[in-house]
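All protein chains but one are shown in place.
As written, the chain order gives the labels A, B and C, with residue 1 at the start of each chain.
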Amino acid sequence: MVMSKELAKTGEKVKTNSFNMIQAINDGLKTVLEKDKRTLLLGEDIGKNGGVFRATDGLQTKFGEQRVMDTPLSEAGFVGTAVGMALNGLKPIVEIQFLGFIYPAFEQIATHVTRTRTRTLGHYHMPMVIRAPYGAGVRSPEIHSDSVEAFFAHMPGIKVVCPSTAYDAKGLLLAAVEDPDPVLFLEPMRLYRGKRYEVPVEEYHIELGKGTMVAQGGDVSIFAWGAMMPIALEAAENMKQQAISCDVIDLRSLYPLDKEIIANSVQKTGRVVIIHEGHETGGIGSEIISIINETSFLYLKAPIEKVTGFDVPVPLFALENDYLPTTDRIEQAILKVYEF
Amino acid sequence: MVMSKELAKTGEKVKTNSFNMIQAINDGLKTVLEKDKRTLLLGEDIGKNGGVFRATDGLQTKFGEQRVMDTPLSEAGFVGTAVGMALNGLKPIVEIQFLGFIYPAFEQIATHVTRTRTRTLGHYHMPMVIRAPYGAGVRSPEIHSDSVEAFFAHMPGIKVVCPSTAYDAKGLLLAAVEDPDPVLFLEPMRLYRGKRYEVPVEEYHIELGKGTMVAQGGDVSIFAWGAMMPIALEAAENMKQQAISCDVIDLRSLYPLDKEIIANSVQKTGRVVIIHEGHETGGIGSEIISIINETSFLYLKAPIEKVTGFDVPVPLFALENDYLPTTDRIEQAILKVYEF
Amino acid sequence: MKEKYPLFQVMGKDGKWQDQTYEKELNEAKVKSLYYHMLRIRTYDQKGVALQRQGRIGTYVPFAGQEAAQVGSALALGEEDWMFPTYRDHGASLAFGADLDMMLLHWNGRIEGCLPSRKKHIMPASIPIATHLPHATGAAMAETYKGSKNATIAYFGDGATSEGDFHEGLNIASVFKAPVVFFNQNNGYAISLPVEKQMNSETIAQKAEAYGIPGIRVDGMDVLAVYIAVQQALDKAKRGEGPTLIEAVTMRFGAHTTADDPSKYRNQDEINQKREVVDPLIRIEKHMKGRHIWDSAWQSSLSEEIGEELDNAISRMENYQKPVVSDMFDYVFEKPTWTIAKQRQQIISRGGRG
Partner (left out) sequence: MKEKYPLFQVMGKDGKWQDQTYEKELNEAKVKSLYYHMLRIRTYDQKGVALQRQGRIGTYVPFAGQEAAQVGSALALGEEDWMFPTYRDHGASLAFGADLDMMLLHWNGRIEGCLPSRKKHIMPASIPIATHLPHATGAAMAETYKGSKNATIAYFGDGATSEGDFHEGLNIASVFKAPVVFFNQNNGYAISLPVEKQMNSETIAQKAEAYGIPGIRVDGMDVLAVYIAVQQALDKAKRGEGPTLIEAVTMRFGAHTTADDPSKYRNQDEINQKREVVDPLIRIEKHMKGRHIWDSAWQSSLSEEIGEELDNAISRMENYQKPVVSDMFDYVFEKPTWTIAKQRQQIISRGGRG
């Protein structure tokens, strides 16, 4: 389990591919299928078609129909089927075609995927990964753009992660598959075919539950993840012109949140902006505020600002950019906490 | 639409019954069925059986099988059926037998119940009430004790309310039925057969979105709802011995939360304890903290304390009292914020 | 099972009468109307694909091949009946009376386009598969409740039959004898999954047995058969005899959506060849010719009229007023909650998108 970033730092050469996120995920899935015979993929259109985003392209040809299974159109059914497989020693990796179609499987996740270890006092467990493309900004049809990670962060028994780079995507995916407990692996559609990163060929894991500081500054702490990272970074960059420097932290794990990285940064800056595209009320932003209240109350110099999606259904694509946080809204929020 | 409490204050006589909560709900349902031909009840075992808690006792006999319908065991199906009825001019009041069995209907609620008004630009709407007994503490079997109000507070397009008295139960229920939009009406099982209240015979409404101050004090603000109210009040009472006086606020509405009542109290006391039996992470407690951050940052004198259920599945009844907030835990929290 | 559920046809593949029972009902005017609507939605569909290719609309969902199923069923509906379509049934919606301008707006990502009609009871297309089947059941039960004689129809694909909501919607309808027609278009594929891998049952019609209701298999390329089958099921429903499940066996000629590449999972050339043989428009044309009710001049003028109607509508779509940002906030509740009012204020005060 080598952290290749670390390796790179120590000067050692690591064989890499230049991959965008969807390629990194495909590569990650290939890696686990090769390594562990107990893993198998289930989902709609993931076989011959290679997935509607091609995340599983070529995998059925390589690993056969028993390892890469096209299921009927039946989210509750195939998540439930995966529960049975996991009970019986396999490690299913399930694809939900879009996060907005996870709702039919909600009951399976809320009462079985997440509770099996507890209700059997550890005699059975659920080594299952549920992958789901998510988020707005790619002109998808209705329901295809929901950002409802907060539901799952409130559900005891499942971890929730979300990469913002191709590198993290593979590393988090491998760690999620390795994890003996269920993990919801959220894939920001908007970043699928974005920037390429050097993605190590070999296996590497990014620890679940750990965020990463992607830009450093002393004035304001910015917390974000997934598709919000590029605009968070852009806003932080722009603020330099006004001599405001920001910590920009990619939380990567949404349950559990990385309490240390949050507290450390807030205790340094005392000023916080949180960004997420999920609805404001009951969003993960409020949970981060709660953690800050608990860990860093005396350090806060200004009310925390949230830049989030609104308490409205994600609109059809003509208005989706009005729903989504923007660099401009983030910059306003940074100014507001800075000038308080 | 008379607020009988107010009437009582002005000395006018109001005809009342002495009802516990389940009787008040039964009475409320009878009232709306009598008043509005468009209302009808759907659910499992609500007809002949009168509901597993007898909330609908006698109603099928009185109003017939077309108004009080026993449905097949099919939560997604009958919530979806209610959607069709609401589209077509009726006002369905749906009973989910226990909140833990709402999960199969999650998709209907998340994509249809809550979005119909938006996606038809108001041409159609969803005047639907979903009632659900909920919470732990009555030695129910597994899954019967979940407190997952936070899921619905994060779902745009539905209001969430929860009474803690028989009086509020009828008043909120009538207001929920009157409301042209969907309302999730949570019924704390633990209070069903508790204290009796004078419940007016006539119709009265308690405004959705408004909390109520049930005890007044200057030192600490306590926010709670539903089955947590009795222990919140008890803890506040006990603290008087230590000369600590508390505002105790029954929020009653969980979406939208009553921002004014929260801010007013916090701006007076500067010290806050929030109580809920739902899981801590992603719970409504964090949302209240977020509102306080937004409205009352400069007034806070101590980190806010939460006394909540844990990030674990609600355990079977042998341990449920260990899961639930207790007076003792609340008192410790009050002391902690007081002494900070 | 195919013997138990034979394919109901009114005309053969050659367009000749297969079953002349309904000749009177299927008079010249009716057949011409069916043809007109098929031609109209075919033209609309072709424009849709073209507009998407030119980047003038978003992802488009073509239905070529399913015109007979969609038009035959839609024209069987009564004025006050309720239609619950999917994303692929805009052909049926148009035939039933949807507002063309609204439909086009939908492809431009406009909420306005979700509501296809303010005159007819045509519901917004259901995106989450099969979730609208219980709605059709409920709306039908509401008709019974009100003592009216209207029925509802739900459209759905072969893939939809695997979802729990299909099952729950049909079961509840069967228990309450709801006046609803469950109209399945079995086009052989759910995106990439062929129907043989979607289910182990030979037909979809036989699934009716689970609910003790009639199941009908009809040739979905035969607009006359679809029209008759749906009409009979609607009549039955309106007589209080409960729901019917109809399987219209049809074909999706093109891609699942314009974002889909069918050659990944099927031999599209084969489909393209087959297409010419089974095209429902050619079939009805042959039939009309056989009955000497075909008139090329009439057809050309129809064609022209339709082309003009569509071009005008498209230009209206392209010149439609800008999307109104506040629409996103103003229809969540009748009166906005303070949270929504605050958020609305935040964004409106900055003139829309940040």
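Convention: a contact is a pair of C-beta atoms (placed from the backbone, for glycine too) under 8 Å apart; a residue touches a chain by one contact, two chains touch by 3 or more.
Not measured: the values here are computed from a predicted model.
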{"item": "Chains shown that the absent chain touches, full complex", "value": "A, B, C"}
{"item": "Among A:90, A:214 or A:335, the residue in touch with the chain that has been omitted", "value": "A:90"}
{"item": "For chain C, residues in touch with the removed chain", "value": "1, 161-168, 171-172, 174-175, 177, 197-202, 206-207, 209-213, 242"}
{"item": "Footprint left on chain A by the chain that the document does not show", "value": "40, 66, 69, 71-72, 74, 76-90, 92, 104, 107-108, 111-112, 117-125, 156-157, 159, 180-181, 209, 255-256, 259"}
{"item": "Interface residues of chain B (partner: the chain not displayed)", "value": "44-45, 47-50, 52, 70, 72-77, 100-101, 103-104, 139-144, 280-281, 310-313, 315-323, 325-329"}
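Definition applied: only the chains that are shown with their structure count from here on.
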{"item": "Farthest chain relative to chain A (centres taken as mean CA coordinates)", "value": "C"}
{"item": "Centroid spacing, where centroids are CA-atom means, of chain A and chain C in whole angstrom", "value": "37"}
{"item": "Rounded Å distance, chain B centre to chain C centre (Cα mean)", "value": "41"}
{"item": "Multi-chain contact sites of chain A, meaning residues that touch two or more partners", "value": "76, 100, 103-104, 142-143, 281, 310-313"}
{"item": "Of all residues in chain C, the ones touching two or more other chains", "value": "111, 114, 127-128, 164-165, 327-328, 332, 337, 339-340"}
